[in-house]
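A protein chain is absent from this complex, but the other protein chains hold their places.
Let's look at chain A:
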């Protein structure tokens, strides 16, 4: 007498459609507001958008966009691990800096000279993840043991981490390579430079090798969140922390585990460039951790959504160059990025509400039809 679907999962159009329309509508709104900003500065928005598109689709730029997107994607996944349970790791920036610095410093230390290149890459990845997790664990412990909000602590640890790295780099472990102006952790031996991927045609340029790891990371993220018991507990905590506790989730352990994973992933954020481009840690690294928050928001913590968000962000970042050449202030791009995030967040919230209401109506229809049948059953059971 019930009509529950037994077989394969049905795609709920009523709920899915608003979710798909939302980001498109948000982008249109963002473009409209950016157009207003362009018009105010006496520039033709359509020309500007056309230049951005033409520039962004050049092979060289495609490579740069994918490079940028790889870093942003890793940062977004790091943030998303926390977001999924309602934990705000604003500290990806600091965790990624500290992690890359220590990993770089260790890997180019003279006592590591014996190590073969491949193994050294593995060492860098592993050390970066451990250090990132360790730095994040400070905030996790502060939260579970002393009730300090992770928003505050991770934000402060960003500043502290940045300063610790600067101090160690400039006063202790940093070296100045011949011909260079700035201090670095020392150039890695060439055998541990991560080879690029020739996946964009029409250019000599190669996409950073870490791109592949970012893709694997996205798949791993999806699997952990949707297919493991841990992922279920994580999501349950995000949906409803009280119900999660009542279901047997250990809230404190959850905070610590999620924060450690988030920190470990954050440790990877600077590695695409460090292994594939600069081959050393310099003070030039930074900023990606904060942008990762925006990308996670844009992509709604969804592995594919975040990938699209990261590519969009990479595209917008790279078009700063062409707008600059056209005499358009690059702040326009910043306005665009900001407006995009805001309108996407608002649009998703609206879409979720509309979708929820649509579904409630649908269930209302379905169960109202079943009501007379139910009454008969009660009748019989007398």
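Criterion: a residue touches a chain if its C-beta (ideal position, glycine included) is under 8 Å from a C-beta of that chain, and two chains touch if they have at least 3 such contacts; residues count from 1.
The working rule: contacts and distances are computed from a predicted model.
Peer 1: When one chain of this assembly is omitted, its UniProt record names it as which of these: "Mammalian cell entry related domain protein", "ATP synthase gamma chain", "Sugar ABC transporter ATP-binding protein" or "3-oxoacyl-[acyl-carrier protein] reductase"?
Peer 2: "Sugar ABC transporter ATP-binding protein"
Peer 1: Considering the complete complex, identify which of A:39, A:180, A:219 or A:243 is in touch with the unshown chain.
Peer 2: Among A:39, A:180, A:219 or A:243, only A:243 touches the chain that is not shown.
Peer 1: Out of A:163, A:180, A:325 or A:365, which residue would touch the omitted chain in the full complex?
Peer 2: A:365
Peer 1: When the complex is taken as a whole, what residues of chain A touch the one chain not shown?
Peer 2: 1-6, 9-10, 12, 15, 226-233, 235-236, 239-240, 242-243, 245-250, 352, 356, 359-368, 370-371, 374-375, 378-379, 382
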